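Heads up, one of the protein chains got dropped from this complex, but the rest are sitting where they should.
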Amino acid sequence: MSSRTLSVGVIGAGRIGRLHAENLAFQLPGVSVAAVADVRLAAAEEAASACPGARAVADPRAVLDDPRIDAVVISSSTDTHAALIEQAAAAGKHIFCEKPIDLDAGRVRGAIAACERAGVKLQVGFNRRFDPSFKRVADGVRRGEVGAPQLVRITSRDAQPPPLDYVKISGGLFLDMAIHDFDMARYLAQEEVVEVFATGSALIDPDIGAAGDVDTAVTLLRYRSGAIATIDNSRQAVYGYDQRVEVFGSRGCLTAGNSTPTQVSLWNESGQQHDRPLFFFLERYRDSYVAELRAFAQCIVDDTPPPVTGRDGLLAVNLALAAKRSLTQRRPIAVEDV
Amino acid sequence: MSSRTLSVGVIGAGRIGRLHAENLAFQLPGVSVAAVADVRLAAAEEAASACPGARAVADPRAVLDDPRIDAVVISSSTDTHAALIEQAAAAGKHIFCEKPIDLDAGRVRGAIAACERAGVKLQVGFNRRFDPSFKRVADGVRRGEVGAPQLVRITSRDAQPPPLDYVKISGGLFLDMAIHDFDMARYLAQEEVVEVFATGSALIDPDIGAAGDVDTAVTLLRYRSGAIATIDNSRQAVYGYDQRVEVFGSRGCLTAGNSTPTQVSLWNESGQQHDRPLFFFLERYRDSYVAELRAFAQCIVDDTPPPVTGRDGLLAVNLALAAKRSLTQRRPIAVEDV
Amino acid sequence: MSSRTLSVGVIGAGRIGRLHAENLAFQLPGVSVAAVADVRLAAAEEAASACPGARAVADPRAVLDDPRIDAVVISSSTDTHAALIEQAAAAGKHIFCEKPIDLDAGRVRGAIAACERAGVKLQVGFNRRFDPSFKRVADGVRRGEVGAPQLVRITSRDAQPPPLDYVKISGGLFLDMAIHDFDMARYLAQEEVVEVFATGSALIDPDIGAAGDVDTAVTLLRYRSGAIATIDNSRQAVYGYDQRVEVFGSRGCLTAGNSTPTQVSLWNESGQQHDRPLFFFLERYRDSYVAELRAFAQCIVDDTPPPVTGRDGLLAVNLALAAKRSLTQRRPIAVEDV
Partner (left out) sequence: MSSRTLSVGVIGAGRIGRLHAENLAFQLPGVSVAAVADVRLAAAEEAASACPGARAVADPRAVLDDPRIDAVVISSSTDTHAALIEQAAAAGKHIFCEKPIDLDAGRVRGAIAACERAGVKLQVGFNRRFDPSFKRVADGVRRGEVGAPQLVRITSRDAQPPPLDYVKISGGLFLDMAIHDFDMARYLAQEEVVEVFATGSALIDPDIGAAGDVDTAVTLLRYRSGAIATIDNSRQAVYGYDQRVEVFGSRGCLTAGNSTPTQVSLWNESGQQHDRPLFFFLERYRDSYVAELRAFAQCIVDDTPPPVTGRDGLLAVNLALAAKRSLTQRRPIAVEDV
């Protein structure tokens, strides 16, 4: 990165927003946080106080109107993303936006178009692409290590379900949780999905079922080539956050397992015990959150396309919407019909 | 087992028949092979010569009519199974029959009924239930180690595709190869499947596609409880025979990996290298082939029900037929409609 | 192996003798057990009854005098080995003898010389050389996979200590238990040891210390090339029989881990649990016991040198004696001084 400091404003100081602010301030040489905005000013102040030189504001306009700010990180609630992207684009800021851009495909398209018109970069926060293990798998597929992909398998199980109140407004398991996995399916196989079939149940918490959602699901994707992906999702894996992928092809198979806090085993009369996987997504994906922002900063400095585009965000939403429809209609859904 | 010798006739002296004959003769104290029958007499003679005291015959009737023989192992071609079961039952022999009993559910039902009428035992050769790792998983599920099953995952990939001529008469991937996996899905979750959705492609060999079959498939099963199983099948895994299962439930997850010939790793500048999985099904399932016959002999001696019944054979065929129909009709199929 | 049957007499029908008899009778086509001898005739009868066509005798002379017997397996108590070898050699029988040949190096030399004079084969029962994992490591070293060996590490921990009465007459940990490991050190590095330093303690059972023995020991060996081996021994590993080796060299490292009964893991709130290693040496080394007898039979049929010679037996005893002296004298011992 050039020695010039890139000045970033963070909009939304929730858990992820604070993480992004600290990563920008401490993990990325050449990047500084100029401001943190949150309608809850106290949250903005707390986040800003951890970043040398950052000020706290309640109104995101104060960030967008600041001519010294080069780029914004949007980590506010999903329903504000599309409008903030359009405003930031109009203000000439480069944009990193948390996933999903919006639950409505039309609004996603609008946000993308606004960035194209303004000539600003738009990167979507699919951080898992930057996980060292998953990136190693995708790079291997690209290099032909497994030949032509035939089967892709994505295991994505949360350690603990979110609060029921959150579930109700989340857009449902497919748009909220599996959206990462739909992107991963495209990223790993490096080809497009043409058909989606999903099935699911509320096995963990009947209240999730009563709220019209599922907590356990398997989605089956067909790629254009005839290759097939499966995604299995659960809202609760008691043994920890279970995040694995596997790409099987004509010449071999790349498989990425979970990470554990240590490499220690205890052997005793009961058997051989190992750590459970890293339990919390902020630990599991610690490096990926830094790496996605590093790539964002780099693409601004180098003036290259962002590694995860608005179109990637749109296509993941499309797959999630197809899965949702498949679950309701109990039949496979062609993606082009969504 | 009691000290009394159980006398067994083997019908069909192909690869599996010879294996059964040798296992009966050498691995099971208290069991002897009295005769081996095969329409190709030379094959019968070769198999019989390896078993002390066994005679070779061309006509299976010579086995069925021999009053000193207690039980038969039927390992002839699939199209002969149902008729041989009926004849053996009429002759009062206990029956161990290779899977599948028949590709037609009606004929399977007929064979089962014949055994019930005759009061003879009928065990179907789902040997994988006797694999130490898979049995350990099923036993753990039964003991509640994972709580209520929510997701079952079965990986079943052959190392090498069979000859195309065989593929054409095999009944297709679902009835020929995945039949074991359909049984495994019932065995692991210990509940019944109500709906099947399958998708597949011919990605390995276009001639398999031209013959109307697929070589790569994923089948999604819904159990009565709402739990879900996935089966992924491939006719060719270049890294070896890939046979894994996983049962994920409310209290944990049991997972069974592949076996390797040794426990050795080579660490060098290229990384850490391990053996590929046992390549050949006769090696991989060596212990299970002995154990299923031991259980068969034991159930005769103890006069208890066989551990794998004709009904198990029937239900696996039903699931395979449902998968086949789902593939053709591109929609989920209710098992009760098959 | 040729179709001609090799006729073997087993002398000594204890635990290992019975195992050898059954392996000869059932696992080795072309080999039969003609007789089993044991001074406790009931033990001989029990072992013989499991082998088709074998007779039981009390006096080993009945075996040695039987002209139809080609070879003997000597698995009687250690103090009888040397004399039986000399008698069997005089009777023109090929000989497989359990380790150690004798606790006295002079008597070992005498037994070897008797076999050489008689022109009969003498194989010593270092079965671990035939373990698939350890053989894979040794083969890899021979092929140069690790370059020049620099460090060899042998972990050899029993699951449970033998009875104290046995410990007292066993010759001590080095001659009784570590003798296998001394042979392994020579086998893996494929070069000779010139110096031995041993240290040990009675940490598990003070009565073992009171009996003048140790139950925990580390032995350090220097090879002629300057490469170094460590052997660590324990009479009690509560997590199971721990048998691992590692050869580290200029180009890499080969490492062999333990075997477990299954490939299953249970993941739950406590972590990830795996089986403990195979607990009992007869399970752990099941394949190796068959393979060493197969190799013995083969070297007779082919008239080639046995894969483990009397000299191998002698050199292992020498290393054990050097270790014993080092422990007492608390200094490194040159092997040529033993």
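The letters A, B and C name the chains in turn, as written, and every chain counts its residues from 1.
Please note the rule applied: a residue touches a chain if its C-beta (ideal position, glycine included) is under 8 Å from a C-beta of that chain, and two chains touch if they have at least 3 such contacts.
Note that this is a predicted model, so its numbers are computed, not measured.
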item: Per the touch definition above, residue among C:Arg68, C:Arg143 or C:Arg331 touching the missing chain; value: C:Arg331
item: Among C:Leu41, C:Ala90, C:Val218 or C:Val301, the residue in touch with the chain that has been omitted; value: C:Val218
item: Sole residue of C:Gln27, C:Thr80 or C:Thr230 that reaches the chain not shown, by the stated touch rule; value: C:Thr230
item: Residue touching the undisplayed chain, where the options are C:Gln150, C:Ser170, C:Thr262 or C:Gln298; value: C:Gln150
item: Residues from subunit C at the interface with the omitted partner, ascending; value: 148, 150-151, 153, 157, 197, 199-204, 216-218, 220, 222, 225-228, 230, 232, 234, 236-239, 242, 248, 250-253, 330-332
item: Contact footprint on subunit B, counting only the chain that is left out; value: 238-240, 260, 267-276
item: Residue ranges of subunit A at the interface with the undisplayed chain; value: 26-27, 29, 50, 52, 132-133, 136-137, 140, 145-146, 251-259, 261-269
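Methods note: only the chains that are shown with their structure count from here on.
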item: Per-chain Cα centre nearest the global Cα centre, belonging to chain; value: B
item: Greatest separation from subunit B - chain, by CA centre; value: A
item: Approximate Å spacing (C-alpha centroids) for the pair subunit B, subunit C; value: 39
item: Separation of subunit A from subunit C, taking each centre as the mean of its C-alpha atoms, in whole Å; value: 58
item: Subunit C, residues touching no fewer than two other chains; value: 267-269
